[in-house]
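Certain chains of the assembly are absent from this excerpt, and the rest are unmoved.
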Amino acid sequence: MIPRYSRSQMTAIWDPQTKFRIWFEIEAHACDALAELGVIPKESAANIWAKAKDVTFDVERIDAIEREVKHDVIAFLTHLGEFIGPDSRFVHQGMTSSDVLDTCFNVQLVRAADLLIEDTKALLKALKRRAFEHKMTPTIGRSHGIHAEPTTFGLKLAQAYAEFDRCLARLEAAREEVRTCAISGAVGTFAQIDPRVEEHVAKAMGLKVEPVSTQVIPRDRHAMYFTTLGVVASSIERLATEIRHLQRSEVLEAEEFFSEGQKGSSAMPHKRNPVLTENLTGLARLVRGMALPAMENVALWHERDISHSSVERMIGPDATVTLDFALARLTGVIDKLLVYPENMQKNLDRLGGLVHSQRVLLALTQKGVSREDAYRLVQRNAMPVWRGQGDFLTLLKADPEVSKAMTPAELEEKFDLGFHLKHVDTIFRRVFGAN
Amino acid sequence: MIPRYSRSQMTAIWDPQTKFRIWFEIEAHACDALAELGVIPKESAANIWAKAKDVTFDVERIDAIEREVKHDVIAFLTHLGEFIGPDSRFVHQGMTSSDVLDTCFNVQLVRAADLLIEDTKALLKALKRRAFEHKMTPTIGRSHGIHAEPTTFGLKLAQAYAEFDRCLARLEAAREEVRTCAISGAVGTFAQIDPRVEEHVAKAMGLKVEPVSTQVIPRDRHAMYFTTLGVVASSIERLATEIRHLQRSEVLEAEEFFSEGQKGSSAMPHKRNPVLTENLTGLARLVRGMALPAMENVALWHERDISHSSVERMIGPDATVTLDFALARLTGVIDKLLVYPENMQKNLDRLGGLVHSQRVLLALTQKGVSREDAYRLVQRNAMPVWRGQGDFLTLLKADPEVSKAMTPAELEEKFDLGFHLKHVDTIFRRVFGAN
Amino acid sequence: MIPRYSRSQMTAIWDPQTKFRIWFEIEAHACDALAELGVIPKESAANIWAKAKDVTFDVERIDAIEREVKHDVIAFLTHLGEFIGPDSRFVHQGMTSSDVLDTCFNVQLVRAADLLIEDTKALLKALKRRAFEHKMTPTIGRSHGIHAEPTTFGLKLAQAYAEFDRCLARLEAAREEVRTCAISGAVGTFAQIDPRVEEHVAKAMGLKVEPVSTQVIPRDRHAMYFTTLGVVASSIERLATEIRHLQRSEVLEAEEFFSEGQKGSSAMPHKRNPVLTENLTGLARLVRGMALPAMENVALWHERDISHSSVERMIGPDATVTLDFALARLTGVIDKLLVYPENMQKNLDRLGGLVHSQRVLLALTQKGVSREDAYRLVQRNAMPVWRGQGDFLTLLKADPEVSKAMTPAELEEKFDLGFHLKHVDTIFRRVFGAN
């Protein structure tokens, strides 16, 4: 988590103040439930809320206590006691540190997921707007980096929309994976605390109860969460890579937005680098790499060991902050992307009509020319075009053997872009619905 | 994919014969749709089915053709033509190789998911049976590998059940991710083929249409599939690690089944190695490692490049075959696991009752002893026990200062295992439902 | 390890026959040492060699025995006994299975490294030849995919040469990492066997003794081996990516060799796909992914557990076979790469000389023009060029304000490619030495 690649809303989730706030809420809600069950006095539960609900915790003070007692939750409770007074003895009763730590971590991950979901929706909105804007902007489709057949720039963006729409569903599933609360004691048996406390706190914090915990919430949930982030990052890389390709000097069909004031733009007008999407490519690598330790965290020993903790202290903030930043950056890139339809057309035309050779070949055979002959005819007109000697349609029209099979009008029809775009509507309906 | 770690049902899915069978079905269903649309004669479509639906393809012959034409789909179509005769010119009309390849790969992955889902259900059944068998078998719960508080062996298995129940849902979601069909042509525009052909084939093959493809089906779907397999593998590692721990010479609370006939068992009766679960640990590493290239496969260039292909040729079979084998092996291990309740009890007792020290401490304070004094009292009786000098309960009863606060009966009550097991029913209900 | 991406020399190393041959050699050399130490009769040791040194082992028979005794080394020894007769009782004396298995695995890895080293040398040879061939072939250097300054195609290849020269050194270091032999017994104490046996076998098999083993050879060695393969694979990906870029329709500065006979080449002459380098990109992902389980294999429990075994059964062959295939394929690609200097020149020229704008700017300031003015002058002549309205040099010459500072000859000098190529010799000397 480095400032350069962070946004404040997400970093706030991982702020110590936020963490202590969540800890307090878990403890206070637990007190409510304990009071309801008659374990502690109702006035004490009320007093705990009253005394601390508007408090700003002194993070440095808590850190100082932790250095002494070497225990983060005890340090917090000690500090909390300074606000609450005698009733603080009712706080954390029958609970174990992990009850607070694990439930808090899940609250943070759920909130992080909420932001990532919001980010993705913003990205989808930008993709949709630009997709409709360029729904019928013809561009060459490429397989293997080689010109294949025409498509539209809108279709490229519709594909990205459909992909991030899947990512949205995945993020929602990932959010649901970690949306659990555990207040179940040292090995998860509820020996010291009634399961109804867990139920109450879960509800109050917007979580479900963890059906069976073992001091800790099982880490397969978190593995699923972080691998999902890795997949979303990979989709970011895909779209970023597309833009990097489109911005190459030789292609130049689109460019990241470049503000007029940006230094050096005019003396070297060609030197506009796709630095944002290159950056996104790197960020995707980072998020993807964090999926691995998350998966290795699953196999804790027996009821729990604490090896997952150092991993999560790092990847919890790092993966969510980086992905949030990346999604927002990508949204900005899409939103302001400079699109050059004329260059798309120029590239479409640059092979002198050869992208239509397949259609001509097929048409010839449909006119009764044998496959071998059709192939020979296409070939002898394609080769000069490839060597830069003429235009494919012109040469075909001038070829007497071709002319015997097809009229000029029939040939021209085979060079019609409309042929390739006739199902764009269908695809858009599939992706964006009936609107 | 090595025979040692393979099961035939799963390897059959990846058999060339199966692949060619699926290719044929895709092509033949497409012919039906083309015939319905009037593009090709209905009799030809019917004839294609009639001539090839019961054929065993000659894999070696297809390979030989491929070596010549350097194209796998063309090689297959050539061979198919040998069965079908003149009508074979209607096969594959307007289609592109990827239409066949990608749709087939997804069919294979869906079938593989079906087996993995079945495997997981079998594992769940075994876990449930053993969990109920040992629902009330007391055992020590361990955090950090250190004795913490009592739990039951059934709870351990209930946790595993809940975890694999989540894995089941994840596998079902992964199956749904890849359950799509694309027959959309060179860059996905349906230029040469009507989208209704795709719809027909999808339905016939048990798939959904891919809303927008670009010659290829987008690989974020497959990334999600293979990372899910990685997470399931990690859960396998967790349970395997638990059993490896339980089988350690010093612990010996459970053992992998060891057939009487197995060599060397009696002269070195202690030397029963948990080789199956160690093996599962290694297999988990393998499946997890395959999640990475799957994620790197997402960012294909433009409408497609073919870098994903070599990756999928390897991890497609390897990940599914290995995970299938691992799930089945784990089911066998659980099913026949030798469980030693008496050793569990022995381990529970081995620290002379010190696992109850927390409860005694709490009880003393509840009896009005100050926290400092209670701590001192527990401490002075715990230390001799720790040094092997006596039993905790006996020493506490003999301590006059303790006796002032608690009667022998009250002390004994604090050593009652029932205290720890009182909510087992609740947890089982959460995990297994009301039954 | 799939036939499509395998070469026979490497797969032979992993053939069961080869493995059994190495096992035999280890056992027979150990017998020599044991005979020398007087533990077994010298005639028996001689007889063991005599009876089995030319034998072809019956792999199916060994497999059948293994299915019965469930132990691979015992199965082999049983089969070996069928050849050797009574003296077979002296074979394997005081040894443990891992002594044979681990030493054999290292022999295989060393031989695999030998092939990979040979492969890399062949690649270096091809790179060097093509680098000198194109030492002075000008081409545009690109940063961020955007035209930057001129370089030469030879320099690109010299960079690749230097990179694979480092890979060569790394492979040699990796070979050295695993070049050890352990014959040290059940926990590595040599309780049942004299360390001199290990020394003898090590020497005979071309290995060093493992200073301290614990039944197994420590797996940090293998982790280093497989991560090195991952780094080499990444370098393959870099060069493959370069070629894929150069072959793009809009760039077309180089192409993978395309044999005249290859189907479809002439009717769609533009549709030559860089399928070999795309394939290499995928293979690189596979090899890289195998570095992870290799690193997870390091932390075996206590003196050994067997979790590494399943991992190595798969990645041992897969990583080496795949990398061998990839290196050879890349060598072929480089060797026969079609290079188009005229297209390189065309791309160099395509921005109308704008790549020289920096030099002009600098020259103007050196002529005493203020930085602000120089920038303004360059800018006002660059912008029309960028919009396709003219050639940069022509416009500069026609600009009166520029003319005041620089003569036409001085301007022309700034457009001289030679300026950029003057240190090519120096760099080549650094990379290829004095020749």
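Note that the chains are named A, B and C in the order they appear, and that numbering of residues resets to 1 at the start of each chain.
FYI, a residue touches a chain if its C-beta (ideal position, glycine included) is under 8 Å from a C-beta of that chain, and two chains touch if they have at least 3 such contacts.
In this text, all values refer to a predicted model and were calculated from it rather than measured experimentally.
Participant: All chains are the same sequence, and 3 are placed; what is the full number of copies?
Facilitator: Taking the 3 displayed chains as part of the assembly, the whole thing totals 4 copies.
We take it that only the chains that are shown with their structure count from here on.
Participant: Rounded to a multiple of 5, how large is the rotation, in degrees, that superposes the C-alpha trace of subunit A on subunit C?
Facilitator: It works out to 180 degrees.
Participant: Farthest from subunit B in C-alpha centre terms, which chain would that be?
Facilitator: Looking at centroid distances, C is the chain farthest away.
Participant: Please work out the Cα centroid separation of subunit A and subunit B, and write it as a whole number of Å.
Facilitator: Each chain's C-alpha centroid was found; their separation is 25 Å.
Participant: In whole angstrom, how far does the Cα centroid of subunit B sit from the Cα centroid of subunit C?
Facilitator: Chain centroid spacing, subunit B to subunit C, equals 34 Å.
Participant: Touching at least two other chains at once: which residues of subunit C meet that condition?
Facilitator: 244, 273, 275, 278, 292, 296, in rising order.
Participant: Touching subunit C in the complex: which residues of subunit B?
Facilitator: Residues 2, 4-5, 69-71, 74, 244, 262-263, 273, 275, 278-279, 281-283, 285-286, 288-290, 292-293, 296-297, 301, 305-311, 313-315, 318.
Participant: Which residues of subunit A touch subunit B once you look at their complex with the stated criterion?
Facilitator: 141-145, 148-151, 155-156, 158-159, 162-163, 166-167, 170, 173, 177, 185-192, 195, 209, 211-215, 218, 220-221, 223-224, 227-228, 230-231, 234-235, 237-238, 240-242, 245, 281, 284, 288, 291-292, 295-296, 298-306, 358, 362, 419-424, 426-427, 430-431
Participant: Under the stated contact criterion, what part of subunit A meets subunit C in this complex?
Facilitator: Subunit A reaches subunit C through residues 140, 142-148, 244-245, 247-251, 266-275, 278, 292, 296, 347, 350-351, 354-355, 357-358, 361, 375, 378-379, 382-383, 385-386.
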